[in-house]
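Note that one protein chain of the assembly has been removed; the remaining protein chains are unaltered in position.
We just call them A, B and C in the order they show up, numbering each chain from 1.
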Amino acid sequence: MKIFNVAFLGAGRMGMTHLRNLIGVPGVRVRVVADPILAAAQAGAAAVNAERASSDIEATINASDVDVVMIATPTGTHAELIERAVRAGKPVWCEKPVAMTLAGTEHVVQTVEASKHPVMIGFMRRFDPGYAAAKHAIEAGEVGRIERFRALSCDTTPPPLAFIKTSGGIFVDMMVHDFDMARFLVGEIEEVSAWGAALIDPGFAEAGDVDTCVAMLRFANGAVGTIEGTRRATWGYDIRTEIAGSKAKLVVEAQNKTPLLMARNVGHEGDYFQSFPDRFETAYKGEMAYFIDCLQKGQMPSPGVRDALASLRVALAATQSLREGRPVKISEVSAQ
Amino acid sequence: MKIFNVAFLGAGRMGMTHLRNLIGVPGVRVRVVADPILAAAQAGAAAVNAERASSDIEATINASDVDVVMIATPTGTHAELIERAVRAGKPVWCEKPVAMTLAGTEHVVQTVEASKHPVMIGFMRRFDPGYAAAKHAIEAGEVGRIERFRALSCDTTPPPLAFIKTSGGIFVDMMVHDFDMARFLVGEIEEVSAWGAALIDPGFAEAGDVDTCVAMLRFANGAVGTIEGTRRATWGYDIRTEIAGSKAKLVVEAQNKTPLLMARNVGHEGDYFQSFPDRFETAYKGEMAYFIDCLQKGQMPSPGVRDALASLRVALAATQSLREGRPVKISEVSAQ
Amino acid sequence: MKIFNVAFLGAGRMGMTHLRNLIGVPGVRVRVVADPILAAAQAGAAAVNAERASSDIEATINASDVDVVMIATPTGTHAELIERAVRAGKPVWCEKPVAMTLAGTEHVVQTVEASKHPVMIGFMRRFDPGYAAAKHAIEAGEVGRIERFRALSCDTTPPPLAFIKTSGGIFVDMMVHDFDMARFLVGEIEEVSAWGAALIDPGFAEAGDVDTCVAMLRFANGAVGTIEGTRRATWGYDIRTEIAGSKAKLVVEAQNKTPLLMARNVGHEGDYFQSFPDRFETAYKGEMAYFIDCLQKGQMPSPGVRDALASLRVALAATQSLREGRPVKISEVSAQ
Partner (left out) sequence: MKIFNVAFLGAGRMGMTHLRNLIGVPGVRVRVVADPILAAAQAGAAAVNAERASSDIEATINASDVDVVMIATPTGTHAELIERAVRAGKPVWCEKPVAMTLAGTEHVVQTVEASKHPVMIGFMRRFDPGYAAAKHAIEAGEVGRIERFRALSCDTTPPPLAFIKTSGGIFVDMMVHDFDMARFLVGEIEEVSAWGAALIDPGFAEAGDVDTCVAMLRFANGAVGTIEGTRRATWGYDIRTEIAGSKAKLVVEAQNKTPLLMARNVGHEGDYFQSFPDRFETAYKGEMAYFIDCLQKGQMPSPGVRDALASLRVALAATQSLREGRPVKISEVSAQ
């Protein structure tokens, strides 16, 4: 088994989670943890017994003892770092999103595809055992022809309004995971129609965003669907996805977090998943192992930058639909 | 306790179900069962020990020993029979719909309201223990401010295409129950946007209808929602309604029909509700008892013809939205 | 269809329930309701439109216009009334138990079997959709060879201590339903070993009884099992039965009473069945319909007096085991 020497960029909260998820993955060694804040880089390096820490991200990407670059830096830096890494001839795993604009994302797609280096984007839900089993059941023909899709995503606590202003809006920032699941499980989306409201906090409206949204989806294969989301569900992190077809209906939904029930199979009060790292812990681990495994086997990992581009286009179409009050075809969305 | 003498009109399949549900309701005696097919009327009369059967519906309505008129005749006759009954000074229960056109329904509303006689329309889901408990929880403040609504309705077997052509379309014929639930649980709907497709049978498209539909709802109180429906779910009759608010989320969904599980709390294969009479058996009984109880207490029963009108307007708006490919405000829908 | 003319004896609380469950059963007419308290008989007669009420039970049994006798009088009178009815040549349905002593029950068995008239005893759980489906699955071979049985029965509120003193003890009064289910689903029991304790109220110990019990069962076919019971479950009426075999495990358990869930498929707090009439409403109705249907078809209904005898012997063996602190074979139990 080849050992891949990883440079891990970004040792913030999620960066630390990803780093720890690399522990025990066979065939990988974290050589460097780099973060502009050296103390953060050092803490990350210590957590995984990495050889060194660095505050120089560019030097780290280009270091001769680094085979693979993994990126968990702030969103605004993803595009540039992915491009630098593939230009340095190195495979990349990067947290979603690639970029928040269509132009930025398309530029990365061109650079990555020209380089022919493997680049994986962290849409981790694809590695959740439930979604993976749903995908498997669909491919095995258990659902038949897919007719309907439904996704519900509820965060537990709204982010600060300061973040909202730079988030790209609820569809780009949050529902993009549901668009990715729609594409993963059903296929390409052709048209979207979206509505929303600021029901939780008027600050969302002031920031030009909504905190509650619904949308309809029309897929290229004829299926129709809905999505629904909120920035705040007081009862816990609540993600449910339904796929119905000519033969069966699948529901991906984690219920109680703990195998403890009260009385007649009623869950123990308060036993809820609390956040995406909580709900998708297994998925986050799975994507790390999968990425390294693809490198071992010389396979291109998925989802890649083109998937990120496709889901972003849907999210931008939904945002435009919300703004204009009319259905928007994905083909209308293009970089000006 | 006063005994109400009922004339029951229409002894078809659902008529017989309603008749049997009257058995054992205190304070009611079925005097006459009337049906243009005398043999059907006689079978109905025998089933409930009614005094007589008749094939003369008009005479039955006007009979001096009849206090109350209950109507389960074909849809096209509802409007006229309701009007005759209230003109004869008699309280009415009638299967939904009142009429399939806005003009027809509005005419009945005017006639009924002028008469001041109690008229109840059979939106039976309101009497299902699950929906009734949801209503109660909402009124008790358990959900907080309602932010999102979602309804899924799946019939098991599509009706014959001959019926589809006269059905008024999927929104008027089938999803009207979900619009009624939306109004019952959340409040008035202001705007709807609908998409659909003929995925099960191209005959639906030829009949100018769809067999699969999704829609978005915007409520007067600010909440948003989605509905989703299909004419055919091969795995069983599948109705799920979600109401989410600032404090909690409610889900009304009947799961296994029978209290038998296999292995680890997995339902017994094939143990599904098969149709609306199967799923809503308790609701159908409940509405009979409730209607008679209202008469006993001198209270106006609900839902009435104005509810039928309101839900029909939403269904017509959804139908128009589907046709025109744009959101339609309920206020746009008016009798020409 | 023949119409059977019923004399219904005993118009107490459960009697009224059974009477109402006869309404709508085809082929049956309640001629007389008899109760030593004439006002009770009259109320019962009114509830079902019976021809007359009577306080003379003996005359009622023998009335020439009565074809069938149904008995819901106090326990102590069952044996004598069953015997009188079959001696009068009339089929009988009687609430359980036949009698609380072995000698008394055996006497009835001899009288009934000599008469060859159909006599059914009201072990209603056999008519619950869950237990009936379990029986069907077992007979269809879905479970394979049965290896283990488990029954849990929890009442919600303990009966008054005055009743406890005359109840025959927890095994005879309450767990006899579980012994009947064990025999119905698995087969004959050969040996029982029982423990118990008075944990809820020391008055149970003073009355020579326990309020909490466990027991082991050994079946003739080699399977083993456990039962567990309590007189008081503060969270609701709680009945669970498991049957495990070489191929599958079945669980009969009614969960939430109402199809309303909160948040992630967690039942609505407080939505529990509250008592046996609540949990077994469908079963009580089913047994009435089944009994009349057997009469129509000229079939012997089941369970009969011999089933009551067999379950009583198990209950008496459990009682003896509890007292003597050792396993007791059913064959040890005999009328002295």
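Here, a residue touches a chain if its C-beta (ideal position, glycine included) is under 8 Å from a C-beta of that chain, and two chains touch if they have at least 3 such contacts.
Keep in mind the model is a prediction, meaning the values are calculated, not measured.
Participant: Among the options A:Thr258, A:Ser275, A:Gln299 or A:Ser334, which residue touches the chain absent from this view?
Facilitator: A:Thr258
Participant: In the full complex, which of C:Asn62, C:Thr226 or C:Gln320 touches the chain missing from this view?
Facilitator: Of these options, the touching residue for the absent chain is C:Thr226.
Participant: Of the residues A:Leu250, A:Ile292, A:Val305 or A:Val328, which one touches the chain left out of the display?
Facilitator: Selected residue, touching the omitted chain: A:Leu250.
Participant: Given that one chain is not shown, which residue among B:Thr73, B:Ser115, B:Asn256 or B:Thr282 touches it?
Facilitator: Of all options in B:Thr73, B:Ser115, B:Asn256 or B:Thr282, contact with the hidden chain holds for B:Asn256.
Participant: For chain C, which positions touch the chain that isn't shown here?
Facilitator: 144-145, 147-148, 150, 152, 154, 193, 195-197, 199-200, 212-216, 218, 222-226, 228, 230, 233-235, 238, 242, 244, 246-249, 265, 325-327
Participant: Residues of chain A in contact with the chain that isn't shown?
Facilitator: Residue positions of chain A that touch the missing chain: 20, 23-24, 49, 128-130, 133-134, 137, 248-255, 257-263, 265, 268, 271.
As a convention for this text, only the chains that are shown with their structure count from here on.
Participant: Of all the other chains, whose mean CA position lies farthest from chain B?
Facilitator: A
Participant: What whole-Å value do you get for the distance between chain A and chain C if each is reduced to the mean of its CA atoms?
Facilitator: Chain centroid spacing, chain A to chain C, equals 58 Å.
Participant: From the C-alpha centre of chain B to that of chain C, how far is it in Å?
Facilitator: Chain centroid spacing, chain B to chain C, equals 39 Å.
Participant: What are the residues of chain C that contact at least two other chains?
Facilitator: Counting only residues that touch two or more other chains, chain C contributes 253-255, 262-263, 265.
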